[in-house]
Structures are given as structure tokens and as C-alpha cells.
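The other protein chains are all here in position, but one chain of the complex has been omitted.
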Amino acid sequence: MKERYEFHVDSLRYLDEQGYALGDLPEVAEDTDRLLSAYANMVLARTFDTKVIALQRTGQCGTYPSVLGHEVIGTAIGQSMAKDDVLVPYYRDQAAQILRGVTLTELLLYWGGDERGSAWAHCPQDLPIAVPIATQCCHAVGVGTAFRIRGEHRAVVCCLGDGATSKGDFLESVNLAGAWHLPVVFVVNNNQWAISTPRSLQSACETIAQKAISGGLPGHVVDGNDYFAVTEALETALDRARHGKGATVIEAVTYRLGDHTTADDATRYRSAEELKHAWERDGVKRMQNYLHREGFWDAEREQALQADCKGLVETAVKAYLATQPEPPTAIIDYLFETLPAALQAQRDRLVAGAGGEQ
Amino acid sequence: MKERYEFHVDSLRYLDEQGYALGDLPEVAEDTDRLLSAYANMVLARTFDTKVIALQRTGQCGTYPSVLGHEVIGTAIGQSMAKDDVLVPYYRDQAAQILRGVTLTELLLYWGGDERGSAWAHCPQDLPIAVPIATQCCHAVGVGTAFRIRGEHRAVVCCLGDGATSKGDFLESVNLAGAWHLPVVFVVNNNQWAISTPRSLQSACETIAQKAISGGLPGHVVDGNDYFAVTEALETALDRARHGKGATVIEAVTYRLGDHTTADDATRYRSAEELKHAWERDGVKRMQNYLHREGFWDAEREQALQADCKGLVETAVKAYLATQPEPPTAIIDYLFETLPAALQAQRDRLVAGAGGEQ
Amino acid sequence: MTDVTLIEAVNMALAWEMAHDETVVVLGEDVATNGGVFRATVGLRERFGYKRVMDTPLAENLIAGTAVGMAAQGLKPVAEFQFMGFIYAGMDQMICHAARMRNRTRGRLHCPAVFRAPFGGGIHAPEHHSESTEALFAHIPGLRVVIPSSPQRAYGLLLAAIRNPDPVVFLEPKRIYRAVTQAVEDNGEALPLDTCFTLREGEDVTLISWGASLVETLAAADQLAVQGVSAEVIDVATISPLDRETLLCSVAKTGRAVIVHEACRNGGVGAEIAASLAEGAFLDLQAPVVRVTGYDTVMPYYRNEQVYLPQVADVVQAVEQVIAL
Partner (left out) sequence: MTDVTLIEAVNMALAWEMAHDETVVVLGEDVATNGGVFRATVGLRERFGYKRVMDTPLAENLIAGTAVGMAAQGLKPVAEFQFMGFIYAGMDQMICHAARMRNRTRGRLHCPAVFRAPFGGGIHAPEHHSESTEALFAHIPGLRVVIPSSPQRAYGLLLAAIRNPDPVVFLEPKRIYRAVTQAVEDNGEALPLDTCFTLREGEDVTLISWGASLVETLAAADQLAVQGVSAEVIDVATISPLDRETLLCSVAKTGRAVIVHEACRNGGVGAEIAASLAEGAFLDLQAPVVRVTGYDTVMPYYRNEQVYLPQVADVVQAVEQVIAL
């Protein structure tokens, strides 16, 4: 027994709110292509977002959670991960998923109420979006365990929100990741709100990153609107993970600029002022400012990018709207690898076109 | 965002392994009566324990978890709590429960497979023993919330094992206790084992107390075989709780000197050496040594106490063995306040003496 | 007397009981400031204060367990789960503690908690928001499971649920949260939890259902009436403990029964009812008891949810089938 045990959480920031460097930037700053494609992805995600919300408002898509304010985090995740790493996303990871290879049409199908929206062709090992909050954390440690068992140098990135960190699933998983020294990076998208519940009511902890301490893991706080900070923290954590040095918790601090979902009305519970203030820290604009100032960007390029993104989104929307629903039998055909005899009669009814079972 | 966030866990020890004071003792050391009744309770709990195990071995009691090695913690809890505080025990809190007013006969009934063993007459608000690990933590914060709502200056003591700290229930409750500033003291009985799972496999955290940090609570490590340390930590935490200053996590470090339960054989998974070493730190003996040395105790008193305890246990065992099982209808009569019509036919069958429902 | 929707009736009942019994408290995710994602608790926080209307951190197991602890202290917590799809983490506490507290302590402590959750499909919700797993709760001894199917019954049954000294799982069919309005007198009068409600009398067949499926069931009864078939329609309402008496009496009269529910067929509450009728009304039954239910599959995403949900035509067809025998 020591007299005193000490713990800490450190934090990372490279850019100020206007996109000025606060000091030396990390290595990634040298990679202009990467920076440019990062920015392009942020804009694509945002363009997509606006469109889906419009589709929802006109009855062409279901309830949808906006990515607004989370583009930087997702983009940094998507870029930092290796192809054979595994992403364990939650429902606000559109920006990461696009980079993983999930198509915009697949995302639309998913939120449009079609299971084929999770049959991702390009990142077949990534876990599907987890709707029950925090449950995916357990999957992430399971995937990490599989890597450990097979001696593979792969990492898992597990995403969740600030609200999710109150749920046992996260804390149990953090503990296992520590105990079993698993190659997992937990990225907490701390956007200050869980629907209407503010961060302050969610927990009395000063930082969310400090929850890592409960499992003996390192925890870091980063500015989630600072591309360099998120990227640097991720690269370090992923490197640790892939080299058998264990798991990390990264708290990426940002703000949910939109409603919780299209079914929500955030004006009921938060002030316009707070929102306005948050917009001033917007990471996409900040990235643009940085690129501008460094001479990598200008109005013309911006216009071209916006047009490109609109085009990509339009194409995806068209494909989505043109997709016929699955046949009725699909509701039963994917339940088991082979249809049990007990379900044959029900399937016959579906073929015959009846609704409900009888 | 600060540059660095710092946290700590402090620790408390007053006695060395032989029961010599390491420095100034806390106030409670002046209260000789309290010290003597503490020691008496430890011996009573241990005497009871030996007897129940003997009963189990001869088929007169069911599976039973030994209190051996946990007498100091339980005794300090029982003494520090006010009558109108609420104890939320787990299954290894016999020493605390005796002081709360649970009779030895009730304890025997409980482990002897009779529900009346939880119908405690003398501490009617204490929660029953929780068998599903860690689930009681949620009850503790619920009780604490009731106190807060009603503005009562009462505290809750919630007990659990080291294994239990891996379970979401504990961590979720710690978080709520922090967020809602609840009058709860979590006492983790860290006896190094969860059945066959050693503390080292349970978590990579250096201390269990640091799990408090995840909920923004203070955490303390105390030597669980040091009556003064446990008492002092508890008194402080209870005082905080009762004065609206919030919750605390206390990790009391001890060792499970017996098998996990009478159904377990610990020689399968731990060494005789480790056990021998643990016996050297036994808190009951340590307390005796201290009292001896201070002149409050001698062989004669020890003999008298042992005889007293045996007598109390014998009386309780007699009462237990003489207790007839409840009538068959009891299995159904306490399910609801009033028997629903749907169960009347089943009750009639029970009255008629049939087994099973038909 | 105001015309209200089912969800407004839920709100009215909560408000009435909180005003008349200060031990009633409400907790859950987003129930306070936001008034609940479905607005069931809107206005309560303003009226009864933050101490009695509590936004919890995001943890269903904690919500259920905290309610158990509060209840042990004599409070009457009404805990909201945002959707039935998220209630499973809370089941451990409901099964192991809420349902057992009275029995375990031989009456020393008990658990007068209500666990509310919206359930069922048909509103184009994302996955996990549309299931109907009431059977899981109905099988747990010590729990009452109550499902209203109209504003009036939502009001009266919720009052009864809160007043009941034992735990009640109160499942709200969200498809009909706002489907109709009905005059509900805000007079604090509870309805009984130990009886089915006969919504329509008939001679030829007994249609048994609960929750949102009563919409299709009643529509089928209308259609059958046109065809000259007189259907009795029973809203089971409290699916556990089950009022078998009313069901058996009806079947003794009609000789035929069709059960309609949205949940999966295999092991649904319909199975218990069918088994009870087949056993208890063996000599009365002129045809097998038929179940019209959801399929034995995961509730499909919303594009195909109508494929899954029992339709009016399915009910009519089932009745035609049993009548033909």
C-alpha cells in the first residue's frame, strides 16, 4: 500500500478557434494531400447530412441523427485507421464510415429503413451501427480479443457518445481492455448532450477521459474540432494498440450543432446563445481557415468541392430512391443460416403475400 | 480545457501487522468500550462462521460464504453506521449485519434455505443480501436518492467485493452518486479473490479505489485488517454523506482466508504460502494484540469472550434447527400484497398438498 | 372532461397522482427538462420540481435498480425506458429484485415501482424501436404487466399501476399514442388491474387482443359484422397475471377464439392464452384457437414493417377459418 496513488489525464490542442496553430504542429501537417482529403471528407459528410435531413423532412427517409459538429472526429478516425483495423461505430460516425468504404447509398438505406444498409461491401469486418447505446463497446473488446488470440497486429476503434459513458457496457469494456491488454481505442464523441441531457448531468467527473483510470488505461482529452489534435491522439493510440501496448480512451470534445435527431427539437432544452458560441468553434470551418492560410485552399477550390460533394450525394440519393424494398421473405431469410423447419410455414405465408403470421 | 488533469487516491493505515501503532491513532482509540465491543463482535462473527461451516459439512445448512478475514471491515461498518442509516449488504457482511441487529438465527435461516432469514425485525430498512453480484449498488443509490428527496440526513453504506467492481452496476452507481451528490459510502471488500479469479485478472487498475474517479468521487484505500483505518475512513465518509457533501468509495484491502463458499476448494487455485502470509496479517488477531498491549485485554477475558460467543451461537443454532419450514402456501403468499385471482387455483393446490402446478 | 390522446392521458395520470401522492416520483432519460421523447412527462418537472422529476444518466440497468432502491424507501418511482428495445439492460433488476423484493423479505420490503416503456411498430422508427416483447415480462412471477389500448384505459390503468403496491411493467403502444382522442375525466379514478375489458359483445367468435393490435382487431370485427359474423372483442389489458375467467366465459358463449398480437408468435402471450383456453374450454371449443401474430423474426426495419404486422385481412381470414369449422 502506497501512501498516495496519482493519476492524470492530459490534453491535446494544436489549433485555436480560428485555425491558427498554437505551436508546432504534428507530423501529419506535412502531408498536404491528407489534409486536403480530410477537409473534402468533412464537407462531403456535411453535404450528405443536409440532404438526408431534407429527405427526412419530406418523408423520404426515417429518423436520422445529424453528423453536424462531428465531422472532424470521424474524418480523423477514418484516415488514421488501417484498412484491416476494425471500426465499431455508433450512429454518428458517418464521416468515419464514408472513409471506411460505406457508401452514401448504404447509409441512406440504413436510415431509410432497409437492412441492406448494413451489408457493407467495402469494410466487411466493421461492426454495424449500434443503436442500443454503448453495447458496441463490448463487441469492440471481443474483436480486440480475437486479434490478441490470433496474434494479429490490428486495432479496433470503438466510438461512442458522452451519454454512453454512463452505461456499464463502456466501463466494463474499458476494464477488460485494461485487464487483457487489448488493442482497442475508445473514442468518446463528447458533444455535450445526450438528447436533452447535458454533460453536467451525465456525470460529476471533470473529464470523461478520466473514466479510463477505472480500468487502468491512459485517457486523453482532445479538442474534437481540431483535426491535428484528434489525428495525433488517434495515431499514437493506434500505434500503441497495434504494438501490443494496450488500449486508450480518447475524449474528443465537440458540440452537437444539430438536433439530436430529426425527431428532436433542441430549442426546447438549450439556448441559442450556447449554440451560437459552439458554431464559432466549428471544426470544419477551422480546417478551412487553416488550409486557406497555408495557401492550400481558395474560394474556387471550395466551390468545386461543394459541387463535387453535391454531385456525389445526388447520385447516392438517386440510387437510394430507386432501390426497391426487399421481398417480404427477406424479413425471415436472414435470421438463421438455414431456415429451420419451424419457420417454413411462416415463409410460405410470406411468399403468398399475407401480412402477419397466423 | 486544461493542459493536464490530476487525480489521486490516498491511503490509510494506523497499525502494523502486529498491532503496533504506526503513529498517532484516530479519536476512536480513546473509546475503550467501543474497541472492546468491536473485538467482541469480530470474535462472535468468527465463532458463528466456524459453526455454520460445520453445520454445512454435516448437511444441516446450505452453501455458505465464510466471513473469515472480513470481520474487521464488517465490524467497523456496523459500529460507524447510525441506526437510521441503511446498510446495503452483500453476502459477506455477517459482522456488520450482527451489529445492525440481524440475529444469528435469521442468518442461519437465510443460508439454511428459508426466506424468513431476510425478514429482519431489528433493521427493517436495510436491504436484503444481494446474491447477484453488484446489483445492490443500484439500490444503494436509490435509497440515497430517497434521502435526498426527503431532505433527510441519513447515509447509505453499500458493500461489495473486488470482483463486483468489474460489473457495470457498480460503476453506473458510482457515477450516479457523483452526479446526484448522494449520501452513499461504497465499501469494497477487496479480499484479493472473486472465487478463483485473482484481483490481478479482475482489473489492470492499480487500486480499486481509483474507480471512484470515473464518477468524480473521492476514493480511499485502507488496510481492511486495521480497525482504526477502516473506522476512520468510514466515519469521515459517513460524515460527508450525512452533511450533503456527497459519496465516497472506500477500498478495504484484506484477504479471503477461507474458501469462497463451502462449495469451493481454494487449494485448486491458490498457494498455501499465500494463505499463510495472509493469516499473518489477520485483523482479528491484530486487534487482540493491540488491546492486550494497551492493557485492555488478557487471557482470562479472552476465554470468557470465547465462551460467551459459543453460547450465543449455540442458542441461535438451536432456534434455527427447531424452526419448522414454512407451510407450502408460503411459496406463493408473499409474491404480491394480495393474491391475484389468477393464482387462487395454484394456492388451492398448495393447500391440498400437491407438489408442482397442474 | 377533455378529449385527449393516449399519451396525453398518460401525462394526465402522472400529474394527477403526483399532485395527490407526494411519494410518487418520475425518473428516466430526458423525462425532466425535455418532458420525455414522446412528451409523456411534459410539464411535470415545472410543476413538481427537479427532486421529483429526475433526468438520469444514460443507463437502463441503473434506472431500474435505482427505482428498486427508492421503492424500498417507500417512494413510488415511475421509471421511463425510452423504448422497449432499450429495456433489456434493466431486466436483471426487474427480474431479480423488483419482482422478488416482497417475497424475498417476507413482506418486510416491497417494490411499488412502475416501469413504463413505449413499444410496438408501425411508426417508421429506426431499428430497435419497434419491438413487442411483453411476453418476457409476463413470464416473470411477481411482475404485473399492463398494456392500455385507449386514452381512458391509459389513464385509469396507469393510476392503478402507480397505486399498486407491487411492481408493474406498463407498456404503451406507441402506434396509437396519438391515433385517436377520447374524452377522459381527470378525476383520479383508477381501473382494475385484474380484469380484461370487453370492448364489444358478440356471439360467434371471441377476438382477444391488447395494445395497438386492437385497432386491427376492432376493424376486423366491423368488417365481420357486415359479413354477418358477430365478434366479441376483448382487450386483455393486464396480460399478467391473466384474467382467464373473462376469456373462458366469452369462449363458453362463442365457442371460438382468435388471438391477435403484434409480438412474435412463438412463446408470445397468445400461446399462454391459447393453451389456457384449449385446456379450460376444451368442451366448449368448436374450432381450434387460432393466433394471428407477428412473424417469428426480428422486427424488420420500417420499409418492411407492414409485412410483419398483422393486418385486418389476416384477422378476418382467421375468423372465417374458425367459423368454417
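Each chain gets a letter, A, B and C, in the order it is written, and its residues are counted from 1.
Going forward, a residue touches a chain if its C-beta (ideal position, glycine included) is under 8 Å from a C-beta of that chain, and two chains touch if they have at least 3 such contacts.
Since the model is a prediction, treat every value here as computed from it, not as a measurement.
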Whole complex considered, the hidden chain contacts A, B, C
Out of C:L27, C:L158, C:V260 or C:V290, only one touches the absent chain, namely C:V290
In the full complex, which of C:A125, C:V229, C:L242 or C:L309 touches the chain missing from this view?
C:L242
Out of B:L87, B:L104 or B:I332, which is the one that touches the chain we can't see?
B:I332
Of the residues in chain B, which ones touch the absent chain?
62-63, 111-115, 131-134, 163-164, 166-168, 194-197, 201-203, 263-264, 268-269, 325-326, 328, 330-332, 335, 342-343, 346, 350, 354-358
Touch list for chain A against the chain that is not drawn:
86, 88, 115-116, 118-120, 124-125, 127-128, 130, 132, 135, 137-149, 168-169, 172-173, 175-176, 179-180, 334-337, 340-343
On chain C, what residues meet the omitted chain?
61, 85, 88-89, 91-92, 95-96, 99-100, 103-104, 127-128, 133, 135-136, 138-142, 240-242, 263-264, 266-272, 274-276, 278-280, 282, 285, 287-291, 295-298
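We take it that only the chains that are shown with their structure count from here on.
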Quick check: how many Å separate the C-alpha centres of chain B and chain C?
40
Chain A to chain C, mean C-alpha position gap in Å, rounds to 36
Would you please write down the residue numbers of chain C that are in contact with two or more other chains?
57, 59, 61-62
Per-residue multi-chain contacts in chain A, two or more chains:
166-168, 201-203
